[in-house]
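There's a structure below that I have some questions on.
In this view, the complex is presented without one of its protein chains, the others remaining in place.
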Amino acid sequence: MGMLFIILLSPLIGFLFSGIIGKYLPEKITGWISSLSILVSFVLSLQVFQGLSDTNGGPAFEAIGFTFLSVGDIFVDFAIQADRLTSLMMLVITGIGFLIHLYSISYMHGDKGFYKFFAYLNLFVFNMLVLVMGSNFLMLFFGWEGVGLCSYLLIGFWYRNAEYGKAARKAFIMNRIGDLGLLVGLFLVISSCKSLNYSDVFAAAKSGGLSTEMVTAICISFFIGAMGKSAQIPLYTWLPDAMAGPTPVSALIHAATMVTAGVYLVVRCNVLFEMAPAAQQLILWIGLSTSILAALIGLKQNDIKKVLAYSTVSQLGLMFIALGVGAYSAAMFHLITHAFFKALLFLGSGSVIHGMGGEQDIRKMGGLKSYMPVTYYTFLIGTLAISGMPLFSGFFSKDEILATVFTQQPIVWFLAVVSALITGVYMFRVFLVTFMGSFRGTETQKQHLHESPALITVPLIILAILSLVGGLLNLPELFTHDHAQWLKHWLSPVLGNAQDDLHHPSHSTEWMLMGLAVSVFIAAFLYTRNKYISHASVPEEDAEMTGAAKWSAHKFFVDELYDKVFVRSSESLGSTMNKADSGIFAGLMGWVSSGISYMSGLFSKVQNGRIQYYLLYMVIGVILMLVINIFI
Amino acid sequence: MLLTILGLPPAFLLLSFITILCALYVVTNTNPVYSVLALILAFFSISAHYVLLNAQFLAVVNLIVYAGAIMVLFLFVLMLLNLNKESEPIVKMGWHIGAAVTAGLLLVTLAAALHRSSEQIMRNPAEDIGLVKNLGKVLFTDYLVPFELSGILFLAAMVGAVLLGKKQTNNKENNNYSETSSQ
Amino acid sequence: MELIFIPIVAAFIAAWTGKWSRWISLLGSIISGVFLLYFFMHFNPDAGVQWQWNKPWFSSAIHFHSGIDGISMVLLILTNVLCPLILLSAFHKKEDNALLFALIVGMQGALNGVFVARDGLMFYIFWELALIPVYFIAGLWGEGNRFKTTLRFFIYTFIGSLAMLASLIYLFSKTPDSSSFSYETLVAVQLNPNEAFWVGAGLLLAFAVKIPVMPFHGWQPATYTEAPAVGSMLLSGIMLKMGLYGLLRWFMPLVPESLPTFMPFIVGAGIIGILYAALIAIRQNDMKRIVAYSSLSHVGLIAAGIAVAGETGVQGGILQMFSHGVNAVGLFLAIDIIERRNQTRFLHALGGMAAQSRAFAVFFLVIVLGATAVPFTNGFPGELLLLKTVFSYHRVWGVMAGITIILCAVYMLRMYQFSMLGESKGTVFNPLAWHEWVALSGIVLLIVFFGLFPQLIMDISAPAVKQLLILIQNTKGVMS
Amino acid sequence: MTSLLILFLGAIVVLYYGINKSEGKSLLITDILLLAALSSLVYDLLTVKTRNVLGWLTEYVPENMLIWNFNSIAFSIVLVLAFLLVLGLFSRNNHIGADLLGLMLFSVCGGMLMASFSNLIMLFLGIECLSIPLYVLAGSKKSDLASNESAVKYFLMGAFSTAIFLMGCAFLYGGTGSLELESISRATSMITHLGIKSNLIFSGIILLMAGMLFKISAFPFHFWSPDVYDGSPNRTTVFMATVVKIAAFAAFYRLFNEGLGDVKNWWGVTLAVSAGATILFGNIAAIRQSSFKRMLAYSSVAHAGYMLMAILALPQNGFWALLVYLIAYTSSAVSVFYLLDRTSGENSNFSFDNFNGLGKQSKWLSLILIVSMFSMAGIPMTAGFAGKYGLFSSIITSYPWLLYIALIGSAISIAYYFRVFKHAFFSEDGSMTALKIGVMEWIFLALSLTITLLVGCWPAVITLCK
Partner (left out) sequence: MNPDSVFNTLDISHYIYLSSVLFCIGLFGVLTRRNAIVLLMCIELMLNAVNLLFVAFSSYMGDSAGQLFVFFIMVVAAAEAAVGLAIIVMIYRNTRSTDVGLFDKLKG
């Protein structure tokens, strides 16, 4: 099906265009052409979506490009497909991608690497599409690594800053650790299924062709891959650092799309994960601890983007909690709503940073409400959505997850609620400190403050609307019977019977849970309001912090730990080996040669120039020859 | 052992005794001139052995060539260079012992190896092969080529000796010893 | 055959022509390439060995027997594509370096000879011959303690070669009536386990030194570092493929009896080498040294993959040989370009060049990514296949080998970061010259193209590989 | 045989011209003589199968003295060729007088006798005919102490080894009852068949071997050669390294492989050990030499070790391997010694430094140096490789361990052969005065280069005449 290829290739063409000739064109043209290339994909994705809604299941669209590899038992086509899951992802990617492109035209205005930025963004979209559209695991891996690469390029976009470069490398390398897990998973799949095609693998799994151990191993390997990409413990530390990139990048890659690839992977492989309860348990607990840890760290961060980054990690943890209990549609639901409001928040923060002239520290902000109204309102919507304000998208998606968890593991539910509470706290903290109160920045910054241009605000508004109404996608049955659980039904061909064994709580319980969620939201709001509005307190300086707060502000010293345990140790190992290498292996020859040289000197000494010594040696030689030959 | 030696023909015993004694004198005496004289004596006794072995021609040749020509040449050179006991280099005792041990070892080895090897030798003694007439006949028929060759060898040796002996200035000086040797 | 003699003749002409040397060399190199193109167009992968040319040479037993099959074809393509690029990369050296160009193109001829040889001794002869140009290139145009280094390099490889010679001669003496050195005859020889061990050890030593596999790599870092750029390119790009090719073409079919004995060692040494070299590479400051160790790391994987003797591994190995050749040449070329402009290639003295030449930054980036085996570059499919092979050989080894993708990213990106990004430390970067453009874009095109269509290479070599594996397995069967 | 006669008589003619001090003429005559001898030898070689090469001399030369067969003629050709090369390259600049020419011719005659003897007397006379002029040649630089010393050393040790050799002859004579090679061969093989181990014969063989090993300078009888090679004038050294070596190996081959080949299990291991030790000793000792000439001397010891492997091989394999190796060694050694001679100029300092800057001085000389060194080191496409290959392949089944030693030796040898490249090409401080090389020298250099490369690329050329 050609359309799929057009969807895929359109961003690629955009990439080549901006990359090769974008340098010589005015910014506007480059920017718009790249954006349009995404728009094309978006429109076509809509068409695909439309086409899928008519059919009742199965991968409706499939297109095979060419044989990529055909060796031994590995046979991989360069093939893409679009089923219902994919189409959702495609819409999210191209839709939000398009908005962010628009946003960037203004945001990146005047940057020397403007064309490069758009080239990278387009390349990213291309890779992301490969990731979700691939019809086999290898295609997924292609996209998987490809987005990692783009993420690397974009984090280090301002390459003159060495710190940014370091962050970029950290992201890439952390991702690669995950990739190794994924790769191992691929190998396990190849060796057990002799194929990498989704259909073949899942069919094999369904027919019981795989042992539980094998499936568990595959799932854990895949999850390690997901850990890297979706920033779960222990591989989450790159994501906050990744905020070094331009803000649109953070919005698109590190909030809305790329980091959710892990979720996509697990949802895609739901057949396998359903067969591996142990792996599911692992996911559940990792997701939970990530969610709480990230939320705790988020409490004390002062960089507006860092807070959002930890919030992303935390929300991703939430999604994985959902995946851990097998609530795939809930996870997808949250994925989509999260894409909306987190993109919104990031773009909003970008707008703030833009207005502040590059300042990211919330302690230097305050009272921006009056200067940047559009940003203020949209950011407010985003904050409310993420904190779980009833009827906002985040409320529904979060509630769906919590409700499902409650029926299965009440303890997890409780901890997840705590996490949600903390989320509310830090989000309101950021919001209030940034927009309320009085301005705390310098005078020049104050002069500079202005509302962002339309190209920035329009995407904000669109995303705000989506954040508001996104909950409609999967309304609980409590509210409506006709359109309830639309998303769940939409995904049912993909998820198959994976969803069936989920027990939904009774309506009364669900009402109760919702009420609890609302009260949590209110509690968070009141607490922060009390602290930052009524007392108008400003987050303290790092030095003042003690105890738990200090740990939180320092991210629980995980970076330092990793630095000590992995980076330093491997570096010192490398140094030692380096010495050993020049000493032992390069020296081996030296020893041998000096040994030979020594012998050479010895022989020279024997050759002392005296005839009679020579004669003596000769006679001894003769005697030896005689004795050995005749008597021995 | 002693008995077997004493049981040998007295002529052989006597000659052997003289030969070995002279030989030892040659190698141990520190005066080169005495050495030469002892060596000449040794050659005489060896010539006597030749007679004993019915090799009359060689006995004579040995006397003329070796004891006569070559040894005189040696003596001449020694005199010419004025080498005597005083100019003889002193050799360390340790070296003597080492050399003696080595030579003794070789002797022991050879003796042990060739012990009882006489059985391996075809014995077909003929009294007359050593006579000048018979030997000459063979020499000028079967051994004509080597005989001619030895002449050429002499020529080469003569040229060589002249080459080394003559002065750098290419002044044709007579070098007696080289002339003598090539007769 | 044309592929051998045209470059060698061109080399002899070029050596005496001075000013025109570089053009004559390039011409010779390209004509050889054109011949190869002709062969390639008419190449039928399924038809076994083609364009055979078989004439008695040394004696009735030793023939000049050349022929091209799929595996040879891939490596010939590699050689004949890279050599012109390498020549181009050195084009800035003018009149007084006539010999350099001659040596490069002569090397091309010798390498072609290695890859087409179907006779044991002919293989050995070209194997040695290929050593000589690079010895002089490294010795004459090298830097540092070049004499000692090149001598060490020469002796290392020469010891290996001699061991190989001994093994080949031994096999020869075991052929019926000691009558032939031809590949088929040597393959047919059956050895008892003890003989097989020693013969195999001899062959393996030669190849292990050339590749180089871990404990035999003592010559490699210093040689790569101190050789001039073209020397390093030839060494890492093509020459070490000789070792891998030998492992595949000669070692495994000739003494499959010893393969079970040696396989764990090759795989183990290869994989330990991967980690070892990668860890060292992380700590290097000299860019060439980084690439040298990265080369060591990569070929360790290839050797391990090939040694497993499965179709995936062998095909992956062939693919990766090709890719690694391209990438290594690209890396050394880039480093040379940097060094020529800044008179240094030490990371701490470099930085910020991306701003000065975007085009170069992109080229370099693509090459680095290729070496890091990012998807859509040529490094990826081969590495995938190899890792898969090692993984199915033994899972623990597989995972350990897999760590390479992490470590490789670490040192490669580190190198790119410190040289190209960050603030400029007074580095200058003059625009790329035309020949640099051609060479770099050629390499980048190769990287991307074969990143997308690796199967094109696989298709060339697949039938030959299958045949080879049958050969190995058959003999194994007979033995067991 | 005709050629032998030509050379003997020619030598006398040359000496006669020497009296009149017409060096140029005597040189010319020598060249003509050599060419005549060469052509006669080639004719003999081509017709050896169909006619008696002795021709009209048959009735004067009994069968039991000299046997001219294919092998001996081939060796003789190489011998004469080597001498031609030596003469072509070393006569003009060294002012070789008629006396020296005559001596060299005598020596070559001795060598030819050694190649074709069939009687121990002839072998003995051949050796002496070869050696006695050599003693003189070694000392022919009369005012030079080194030359004097080398003459004394060579002479004393040579005479001593002759005594040992003769003792061996005597034992062998006693054991077999004959001095003719064929009878000795018959007697020994008969004794072997009877299963008796005759100590007399055995000791004779050992002593004989010791004497021969001395001539080819193999361990432990090689001690003379570094000193003598070092001290002798260059033309003598190269003469020893090539002509003498060829002759000694021809004799060795005939004596041991044709004469005593049937009792190889008696002497094989001893010889193999000696060969291995020679290879190792020569190669290792050569490494630390600072004098290029001395390095070459040690390397020639090592080469002797390699060539000994041919004696251990099966007769025909060994013969061809030895022949190729001799040609290879000769053609490269002559060129290298020539370069050494020219670069060292008048003084007798032969250090590696003399070669500094050769690369910049002349491309052709560089090429010659490289090819010769490669050939000595046994790099393919040069004659040295063809020779080494032949030796290795002929030895591998009988003495594999010796092969490995030889390989180690080859690897070590790279270290010193390539050292000269460092001086000639890699070193920066090279200022060499331009060498003036005459047309004749160029021709002979080209000849040796051609031989090295031709034999290297196509060794079958040598076996063509088979």
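As written, the chains take the letters A, B, C and D, and residue 1 is the first residue of each chain.
Simple rule for what comes next: a contact is a pair of C-beta atoms (placed from the backbone, for glycine too) under 8 Å apart; a residue touches a chain by one contact, two chains touch by 3 or more.
Since the structure is predicted, the reported quantities are computational estimates derived from the model, not experimental observations.
A.B. asks: If I'm reading the header right, one chain is hidden. Which shown chains does it touch across the whole complex?
C.D. replies: A, B, D
A.B. asks: If the hidden chain were put back, which of D:G88, D:G174, D:P220 or D:G305 would touch it?
C.D. replies: Only one listed residue reaches the unshown chain, and that is D:G174.
A.B. asks: Since one chain has been left out of the picture, which residues of chain D touch it in the full complex?
C.D. replies: Output for chain D: 120-121, 124-125, 128, 132, 135-136, 139, 142-143, 145-146, 148-153, 155-156, 159-160, 162-163, 166-167, 169-171, 173-174, 177-180, 226-228, 230-231, 289, 294.
A.B. asks: Given the full complex, what residues of chain A touch the hidden partner chain?
C.D. replies: Residue positions of chain A that touch the missing chain: 604, 607-612, 615-616, 619.
A.B. asks: To test your reading of the contact rule: which positions on chain B touch the chain that is missing from view?
C.D. replies: 8-9, 11-12, 16, 19-20, 23-24, 26-27, 32, 35-36, 39, 42-43, 46, 49-50, 52-55, 57-58, 61-62, 65-66, 69-70, 73-74, 77-78, 80-81, 83, 88-89, 91, 95-96, 98-100, 102-104, 106-107, 110-111, 114-118, 121-127, 129-130, 134-135, 138-139, 143, 146, 150, 153-154, 156-158, 160-161, 164-165, 175, 177-178, 181-182
The rule is simple: only the chains that are shown with their structure count from here on.
A.B. asks: Hey, how far is the Cα centre of chain A from the one of chain C, in Å?
C.D. replies: Here the centre of chain C sits 37 Å away from the centre of chain A.
A.B. asks: Could you put a whole-Å number on the gap between the CA centroids of chain A and chain B?
C.D. replies: Inter-chain centre distance comes to 103 Å.
A.B. asks: Measuring from the mean C-alpha position of chain B to the mean C-alpha position of chain D, what distance in angstrom results?
C.D. replies: The computed centroid separation for chain B versus chain D comes out at 31 Å.
A.B. asks: If I count partner chains per residue in chain B, which residues reach a count of at least 2?
C.D. replies: Residue numbers touching two or more other chains: 110, 113.
A.B. asks: Multi-chain contacts only, two chains or more: what residues does chain D have there?
C.D. replies: Residues 199, 202-203, 415 of chain D touch two or more partner chains.
A.B. asks: Going by the contact rule at the top, pick out the chain A residues touching chain C in the complex.
C.D. replies: 19, 23, 66-74, 78, 116, 138, 141-142, 145-146, 149, 152, 156, 159-162, 165-166, 168-169, 172-173, 176-177, 179-180, 183-184, 186-187, 190-191, 570-571, 573-575, 577-578, 581-582, 585-589
A.B. asks: Help me check something: in the complex, which residues belonging to chain A touch chain B?
C.D. replies: Chain A reaches chain B through residues 612, 616, 619-620, 622-623, 626-627, 630-631.
A.B. asks: For chain D, which residues count as touching chain B in their complex?
C.D. replies: 8, 12, 15, 60-62, 64-66, 99-100, 102-103, 106-107, 109, 113, 119, 121-122, 125, 128-129, 132-133, 135-136, 139-140, 142-143, 151, 171, 174-175, 177, 198-203
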